[in-house]
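Notes follow the structure.
Excluded from the complex is one protein chain; the other protein chains are retained at their positions.
Chain naming follows the written order as A and B, and within any one chain the residues start at number 1.
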Amino acid sequence: MTSTETQKAPASRPAGRRVQKLDERLAGYKGVWVFVEYERGHVHPVSWELLGEGRKLADALKVELAAVLLGPPDSAIRAFCDQAIHYGADLCYLACHPALKDYRNAPYTAILTELVNRYCPEILLLGATTLGRDLAGSVATTLKTGLTADCTGLAIDPENRGLAATRPTFGGSLLCTIVTLNYRPQMATIRPRVMVTPQADPARTGRVIDHPVTLVEESIVTKVLQFIPDDHVAEANLPFADIIVSGGRGMKRQENFRLIQDLARVLGAEVGASRPVIQAGWVGADRQVGQSGKTVRPRLYIAAGISGAVQHRVGMDKSDVIIAINEDANAPIFDFAHYGIVGNAMTILPALTQAFTEHLQARKQAC
Amino acid sequence: MHILVCIKQVPDSAQIRVHPVTNTIMRQGVPAIVNPYDLYALEEALRLKDRYRGRITALCMGPPQAEAALRKALAFGADEAILLTDRAFAGADTLATSYALSAAIRQVHQSLPVDLVFAGKQTIDGDTAQVGPGIATRLDMQLLTYVSKIVSLDLSAREIVVHRRSEGGVQVLKTRLPALITVLEGINDMRFASLTDVFRAERHKLTTWSKDDAHIEDVTKIGLKGSPTAVSKVFAPTSTNRRAEIIETQSGQPVDLAATLVAKIVSRHPDVALAINPSPVPDERPL
Partner (left out) sequence: MSEHFDAIVVGAGPAGNTAAYTMAKAGLKVLQIERGEYSGSKNVQGAILYSDALERVIPDFREDAPLERHIIEQRVWVLDDESYLGGTYRSADFSKPPHNRYTIIRSQFDRWFSQKVRDAGALVVCETTVLDLHMDGRQVVGVRTDRENGSVYADVVILADGVNSLLARKAGFHEELKPKDVGLAVKEIHFLPESTIEERFNVKGTEGVVIEMAGKITQGMVGTGFLYTNKESVTIGVGCLLSDFKKSGIAPYALLEQMKEHPAIKPLLAGGEMKEYTAHLIPEGGYNAIPAVYGDGWLIVGDAGMFVNAVHREGSNLAMTTGRIAAETVIDLKARDKPMTARNLAAYRAALDESFVMKDLKKYKDVPDIMDRNRQFFTAYPNLASQAAHTLLTVDGVDKKTKERAIRKTFTRARTTFGLFADAFKLWRAFE
């Protein structure tokens, strides 16, 4: 008779009966690596965020922090090696080859695996981007090691020097901390915009280690025929907005989003939304905040008519200041917002727009 | 053409709760569903089958109840369904899961060569998006993740062209079969199964494989034993237990509430105030 299937969470000791003692052969794995995601002349910002986090881990372990850059042999990529060092790396492994111009799974997996096998880092971090998750999945399988996906927190267990990676699971309703047992390196992909971008220090210096690459384009099966860039003008850039005004199902109708837009305009903010709003087609999918949408980290997040379901919350609760407007004083959003107004968004929003306008006018006059 | 689709049965994560006191996952009464992302994969496979003919085999690793997920796949149009179920698989992480699934796929391949493997972008319980890449790597197949469109398939040249979503744009990729494709959500709308289809699915005799049927000899590679990662702690995301400061005024009028709030923000969070930067040009982008 099993009418209640509850899954016991193990107590906070590592992994129940399973030993975490490291083989001697694996004790030789040293150092923290961050894969720096370089594509078409740009580095994905998550890589810098990871260098900040990687620095902390390396310091805790008293080991070196290395950046790993793969790409075509152009001048930009060298400059990014320096930048990685400015962001905290002690050294940078650089692997350049024309075949690495565009990201493709097979050659990237081959080279990154080769680097790991040669230099043996104990921790390898990648951004949880489409590139990072594609690459990490293959590399971890090739290396036959553990990989923790889409993490939102990293720490070193002082007892055994292992990586404790925390990530949302079951759609964000739960968090779990995952450790890698007797395998190295310990790999993780980390969600963009969760870690803080560190301050770059242009005075920092470090080594750049060129890794020779032997690849033959002809033996790479997958070919990139074309790259169609997103039309950046039309895309909302929520993850990097300083201020976001979001509306939820409580806005009731598409027309009412005008009130959100009015406030956003006055604040120079981006417009965001909860999932039901996207599903109703009131705003485009690129504006969804939350577990299956964007993770955001603005200085100010205003949520109007959003209940604060956990799937929405995980995407925005790292915002510096959260203001919630909701009719229902018991809405869960008031459990983690900083400021709340209990009231009808249709009347509060215009009043806020007005109040901020007045503030800005006063500010202008003061200058 | 033979397409294999990996589908997983998952608890409806919207209905999962954590026990407030014991911090355990409460699965009580939580319905099990087909991982929604896998339905996009299945539909995409069905569309290829509609166009090019062939067979579709659905594969699922899970407990005996996961049969329901496979019956659904059969109703939608899969020709064959295999449930990979064995106590020895329990506790598998993504490395061990991809090991077991690829062993089963190899076995399927023996009797009818597999041209394409489809998987969902990710599951809603594990959310890892790692099993697809894991299988492709193990089977030495070309890996195409986050595919948003299948542009063309040339069965005689054994070539496929797809759109792959990447950061900041879309890659148009051409590769050779066999390939593994993980399908992006929203790329299609799932079809409906007719009553005849449902009858057929309900009456279909499922294939159930144990680890031995999948010719898995090395038990150290599957289940808990074959998993390099271990969950050390599960907890509810309630670490920030602040309660919002509720703005109240005597009048309770929106104007006063708004003014009070703005004054507080400006005085207490100067950096936020500074971030307010109305753009002089109106924002013309659509919502």
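Definition applied: contacts are C-beta pairs under 8 Å (C-beta built on N, C-alpha and C of every residue); 3 or more make two chains touch, one makes a residue touch a chain.
From a predicted model like this one, the values you see are computed outputs, not experimental measurements.
Q: One chain is left out of this view; which of B:M1, B:I33, B:A103 or B:A214 touches it in the full complex?
A: B:I33
Q: Looking at B:L155, B:V172 or B:A193, which residue reaches the missing chain?
A: B:A193
Q: Need a quick check: the contact residues on chain B for the chain that isn't drawn.
A: Those residues of chain B that touch the unshown chain are 17, 19-22, 26, 28-29, 31, 33, 68, 192-196, 198-199, 202-203.
Methods note: only the chains that are shown with their structure count from here on.
Q: Centroid from C-alpha atoms only, then distance chain A to chain B, rounded to Å. What do you get?
A: For chain A versus chain B, the centre distance works out to 19 Å.
Q: Show which residues of chain A lie in contact with chain B when the two form their complex.
A: By the definition above, chain A touches chain B via 3-10, 12-16, 18, 37, 39-40, 42, 44, 102-106, 109, 129-131, 133-134, 136-138, 140-142, 144-150, 164, 167-183, 221-230, 233-234, 236, 242-243, 257, 261, 264-268, 271, 282-285, 287, 299-300, 310-311, 313-314, 317, 320-324, 329, 333-343, 347-348, 350-352, 354-356, 358-360, 363.
Q: Hey, which residues of chain B end up touching chain A in the complex?
A: Residue list for chain B touching chain A: 11, 13-14, 16-19, 22-28, 93-95, 98, 124-134, 136-138, 142-146, 161, 163-176, 186, 224, 227-238, 240-247, 254-255, 257-259, 261-262, 264-266, 269, 271-273, 275-279, 282-283, 285-287.
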